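Of the protein chains in this complex, one is absent; all others appear in place.
Chain lettering (A, B and C) follows the sequence in which the chains are written, and residue indices restart at 1 in each chain.
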């Protein structure tokens, strides 16, 4: 099972609405089951540096089928995955990346959001992932 | 002057409609005036390898404010810009990338399309660029 | 709004003067609103390794529209942005990068300075940013 562009656009629309409702400007990326970029939108005035971070969050979430923040807890100094961020041409392991599931609970892609605090990024990513 | 996300989404919608009407599946990228990705969509079943090509076409068109195919004519063996593709972390210099202008004729970004013949790619990019 | 080359050269001149007055040798980079290099100068005898750092500081400051040191406080082990430096082909998150604003307070680019202690780097970057 793989995510469709139609689904990805629904996700981005929901994420944009949530971002606007909490007064943030986000970069929003959706990757497919192969961790390749499927759809992307950068809201007007959003941080330029969050472009790459949103894509890396989405890829990271699909690479390991878990929220990016969960990996970040393990990649701290002394942690079991210390400096895993060096792999895959750069991971981002703080919150804002979430796997996307279909109605059967299968992971079909992932969303990555960046542009505000990690709490807001995660909030908006959750709104996007829940759009399906 | 810089392109807005709303304008970029209009461009992608028009490009997708044109792609569907000529029975092709495209990767469509829009960059802003700074040549940074603003919006992207990969149609279901489109070539994966065209993801990067579409983004590089959009960037190339904005980097030099001209259609990508015009650069390709000059970058052939013996041409004045031979092997210019080695710059800027990789250019794509065959057709499919077109600058996007506002109603005043100012370049505000660019579109890159990849997924079919270069003629079709250019055709779809043109439809996108003309959406504004 | 985007910074002009004339403005960038005023910034570099002021930064060089401040650097000389505190007996340091600096690499000084200015990027535009799109985070692309606009002007650069490396003072005679300045560290070679600071060339790349000064450019990355300027880009980082524009990527997130804040002083680089503010990001570094959040990217420490256990911090909310831990290892953000892996994004955007490499960030530099210690002091020395500052957004540049026009007289209306709009961010139009950024300056990055490297070549001495981070306190001196920040001091010289501030002198540059205040030249406008």
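The rule is short, and it goes like this: a residue touches a chain if its C-beta (ideal position, glycine included) is under 8 Å from a C-beta of that chain, and two chains touch if they have at least 3 such contacts.
Because the structure is a prediction, the values reported are computed rather than measured.
All shown chains touched by the missing chain in the whole complex, by label: B, C. Of the options C:42, C:59 or C:101, the residue whose C-beta touches the omitted chain is C:42. Although one chain is not displayed, subunit C still touches it through residues 4-6, 8-9, 34, 36-44, 48, 51. Residue positions on subunit B in contact with the hidden chain: 34-35, 59-60, 62-65, 77-78, 80-84, 86-89, 91, in rising order.
Convention: only the chains that are shown with their structure count from here on.
Each chain gets a centre from the mean of its Cα atoms; for subunit B and subunit C, those two points are 32 Å apart. Counting partner chains per residue, subunit C shows two or more touched chains at residues 34-35.
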